[in-house]
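Presented below is the structure to which this report refers.
Every protein chain but one is kept in place in this view of the complex.
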Amino acid sequence: MQLNRDDLLKAYRQMKTIRVFEERVHDEFATGDIPGFVHLYAGEEASAVGICLHLNDNDYIASTHRGHGHCIAKGCDVKGMMSEIFGRADGLCGGKGGSMHIADLSRGMMGANGIVGGGPPLVCGAALSAKTLGTGGVAIAFVGDGASNQGTTFEAMNLAKVWDLPAIFVVEDNGYAEATSSSWSVSGDAVKRAAGFDIPAQRVDGHDFFAVNEVAREAIERARSGGGPSVLHVKLNRYFGHFEGDAMTYRAPDETAKLRQEKDCLTLFRGRVSEAGLLEDAQFDEIDRDVDALIDEAVSGARAAPVPGAQDLLTDVYVSY
Amino acid sequence: MQLNRDDLLKAYRQMKTIRVFEERVHDEFATGDIPGFVHLYAGEEASAVGICLHLNDNDYIASTHRGHGHCIAKGCDVKGMMSEIFGRADGLCGGKGGSMHIADLSRGMMGANGIVGGGPPLVCGAALSAKTLGTGGVAIAFVGDGASNQGTTFEAMNLAKVWDLPAIFVVEDNGYAEATSSSWSVSGDAVKRAAGFDIPAQRVDGHDFFAVNEVAREAIERARSGGGPSVLHVKLNRYFGHFEGDAMTYRAPDETAKLRQEKDCLTLFRGRVSEAGLLEDAQFDEIDRDVDALIDEAVSGARAAPVPGAQDLLTDVYVSY
Amino acid sequence: MAKKSMRQAINEALASEMRRDPRVVIMGEDISGGMGAPGEDDAWGGPLGVTKGLMPEFGRGRVLDTPITESAFVGAAAGAAASGLRPVAELMFVDFMGVCFDQIFNQAAKFRYMFGGKAVTPLVIRTMFGAGLRAASQHSQCLYPIFTHIPGLKVVIPSSAYEAKGLLIQAIRDDDPVIFFEHKAMYDDEAEVPDEAYTIPFGEANITREGDNVTVVAFGRMVQLANQVADKLAKDGIECTVIDPRTTSPLDEDTILEEVEATGRLVIVDEASPRCNMATDISALVAQRAFGALKAPIRMVTPPHTPVPFAGDLEDLYIPKPEQIEAAIREIAA
Partner (left out) sequence: MAKKSMRQAINEALASEMRRDPRVVIMGEDISGGMGAPGEDDAWGGPLGVTKGLMPEFGRGRVLDTPITESAFVGAAAGAAASGLRPVAELMFVDFMGVCFDQIFNQAAKFRYMFGGKAVTPLVIRTMFGAGLRAASQHSQCLYPIFTHIPGLKVVIPSSAYEAKGLLIQAIRDDDPVIFFEHKAMYDDEAEVPDEAYTIPFGEANITREGDNVTVVAFGRMVQLANQVADKLAKDGIECTVIDPRTTSPLDEDTILEEVEATGRLVIVDEASPRCNMATDISALVAQRAFGALKAPIRMVTPPHTPVPFAGDLEDLYIPKPEQIEAAIREIAA
């Protein structure tokens, strides 16, 4: 473990923020007040946080339809996110994007994406910018197991290798694409596929923050030092349905309950850090309280915020008209 | 060698037909009488013929912009092809398609294709038809090294495996996509990429008819007997430019001359078959004369044939209007 | 006749054609659902349950779930259509056409012409379109003008459950590539739908309402709005003819021209983005071929030239509204 206490505190705070954010969005969605399609990241926190802990605002990530976790891990404002999800004028995208399109380019967050496989090509571009402009930055595409079958993902991997880009492709394999098991839809696997492009790859247990953090460190260091692209195959699980409203009948009846009990990344993190005596219960509890308060505030703020108005409909299509 | 004399005669006749056809199209193009973009297959004959020798009219192939060789090997009418290339009304496509779109579905030839990577998805469909309708057929996509980087090619490989289709993907790696070397544009290689999908694959010297024919036999037998898809990586060379008019300055000055001398698939075939005493010079010579006569006839027929007229412009858009 | 939802009407059309013709297969992402998963089979029946029950009846050989790989499976459907099957592929949202358009517009649509009339490609692509579900910019588009632009494609937009069943059966029996647009906000809309199979021919517009003052042409969900507005205006003595073209390609030009000849006034209601859309297409048809009959400017009611916004109030402003249709009609009826 190369992480200091501050790192650990930050990691825990972020993972916890994602978890509470998602559990709360789940509840708020049930009230009927959140519009549209919402895909929750709960259960997968160690991936986004384990990886993004190595990044700064110079680095870019591109996310998926399941983007809240990546946004939070990359430093997007949590209140602005919640307002966005509620479709409010003070949302990160002024209420025009919603859950599937949260972005903050000033933090290097290139957007959640409603198109499966939409992100990998974009990340080649951000990596090219970093390389051409000499920013020292890297760019990371998060894709699901489902997205790992999309042509754009393969093309981007080959391009990143041929152009020798500081790009990393993280396949977050949560076992399902909608109701379809990755054991059926993905022939071969992400590590073998990377080998097909001569790209170094690692498989990692995505419930284990420390394991993720470590393989990400290697890949990011390689990218930063001109060593080209990498692939990470992160095995993990989502706690909620594909989207809010999914009855999850394709899963085993006790599947998520068991996962929450045995594989929860937050529980594992806390246990391991406590055991090693690196942080104390009080520190965790304080973060828990902070996070609860923050999310409460985010929700009440979002609910109270004004919705966008007619004057907003026609703006932001072009920079110049 | 499992081939009998008839097979050998057929193989030689087809390879020779392709060669003479292409050399002649090259000459005719230089007269200015052939319109449009023309991509010649000369040098690569052992691939199309070595593979298609195992096929019948129940089997489908999808070809590329460099399609003449595949068409001839799959049994398309040579005169109809020549007329098509000249844009005549008696062409295989009535003059509406041209070199890049020659097709004959009645022979299982699903078309040359102007879109790089256009064929592999189509072949999944033909293989699905074969499987669903129980025809016993297989379907083969020919793609170039360049096309092997196109997303459609990867997607089709995964789909063929997931659906367990009698499909074969033949990567004809002639070293270049236009002016770009495959050593640069293709990271990894076709065999490793197939491994990424758990698809069996073989690399083969595409100048060696017998080697191609043998690996194709295995792959086609596997497909026919329900064993799913395969990939073949065929290394070969094209003798002419990317298209007619290409000055080929990206190649080494003596590159094609050397290839013609050292690696010519027809010369190798004839030498090996003669040496083994399987066919006699007279038999080869007779075929050579036949082929020359056929191509002469095809060209003079095409030149004399009427062009399509105004009545043809609006037909064939729909089956029913 | 029973009242049925558009969801059920479409499901019945698929089931009846699959029973009738063993060459009909359907494919798409989670159209059955649960492939390789430990839970229930047929767990989804498509994201909105439209194809539910078909896998249990017809089996996995004819109800083909796919990986997320639109180019490959839409192209496979095209290739299968050209080689003996009659596939119905589901492109979940038409917004995803950008990852597979080549297989539709350069392959399937052009086979017949490029190959000199020798190909027959009985392909149907079912797809969801339209705004109203707060699904934001990448899941709310119409895009049928793009498909209408392409020679070789037929484009169908049913305006009710009844229309959906008859038009989809026609589409499956048709020998050309057809793209079939289902408005995502209409799956629960009900209409009288016969149990048995019936077809509605392509290229024959439906006149849903007759009136002497103004001709209104509308598409898909907009037909409902146009009829509502027409009912309301009738009370004020403004009588509208409402035309549902049903198919934008082929287009029943004659019916549109005849009705405009009769009323001399035309309003077109199109939920698609305003540039180069069906409203402009029909405006142009009429301005060219029924100009002499026109007594007033043509009025187009469309959304603005912006992506579809997420927030509900913005999206409601975006989508053409009855009040806008009413205003357009009143303006030229006067």
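The chains carry the letters A, B and C, assigned in the order they are written, with residues numbered from 1 in each.
The rule is simple: a contact is a pair of C-beta atoms (placed from the backbone, for glycine too) under 8 Å apart; a residue touches a chain by one contact, two chains touch by 3 or more.
From a predicted model like this one, the values you see are computed outputs, not experimental measurements.
*Asks:* Which displayed chains make contact with the chain that has been left out?
*Replies:* By the stated touch criterion, the chain not on view contacts A, B, C.
*Asks:* Taking the full complex into account, find the residue in C:Val50, C:Ala119 or C:Ala136 that is in contact with the omitted chain.
*Replies:* Only one listed residue reaches the unshown chain, and that is C:Ala136.
*Asks:* Just to verify: which one of C:Met35, C:Val99, C:Ala171 or C:Ile256 makes contact with the chain not shown?
*Replies:* Missing-chain contact among the listed residues: C:Val99.
*Asks:* Of the listed residues B:Thr135, B:Thr180 or B:Ser274, which contacts the missing chain in the full complex?
*Replies:* B:Thr180
*Asks:* Check each of C:Asn11, C:Asn277 or C:Gln324 against the chain that is not shown and name the one that touches it.
*Replies:* C:Asn277
*Asks:* Given the full complex, what residues of chain B touch the hidden partner chain?
*Replies:* 35-37, 87-89, 93, 95-98, 100-101, 113-117, 146-147, 149-152, 176-186, 248-253, 255, 307-310, 312-314, 317
*Asks:* In the complete complex, which positions of chain C touch the hidden chain?
*Replies:* The list for chain C reads 71, 95-106, 109-110, 113-114, 136-138, 145-146, 148-152, 248-249, 251, 272-273, 275-281, 283-289, 291-292, 294, 296-300, 305-307, 309-310.
*Asks:* In the complete complex, which positions of chain A touch the hidden chain?
*Replies:* 60, 62, 91-97, 101, 103-106, 110-111, 113-115, 118, 120-126, 128-130, 132-133, 135, 139, 151-152, 155-156, 158-159, 162-163, 315-321
Criterion: only the chains that are shown with their structure count from here on.
*Asks:* List every chain that touches both chain A and chain B.
*Replies:* C
*Asks:* Comparing centres built from CA atoms, which chain ends up most distant from chain C?
*Replies:* B
*Asks:* Could you please state the distance in Å, as a whole number, between where the Cα atoms of chain A are centred and where those of chain B are centred?
*Replies:* 45
*Asks:* For chain A and chain C, let me know how many angstrom lie between their CA-based centres, rounded off.
*Replies:* Taking the mean C-alpha position of each chain, the two centres sit 35 Å apart.
*Asks:* Counting only Cα atoms for the centres, state how far chain B is from chain C in Å.
*Replies:* 39
*Asks:* Give me the residues of chain A that touch two or more other chains.
*Replies:* Only 149-152, 184-186 qualify.
*Asks:* Any chance you could list the residues of chain C touching two or more other chains?
*Replies:* Residues 67, 69, 71-72 of chain C each touch two or more of the other chains.
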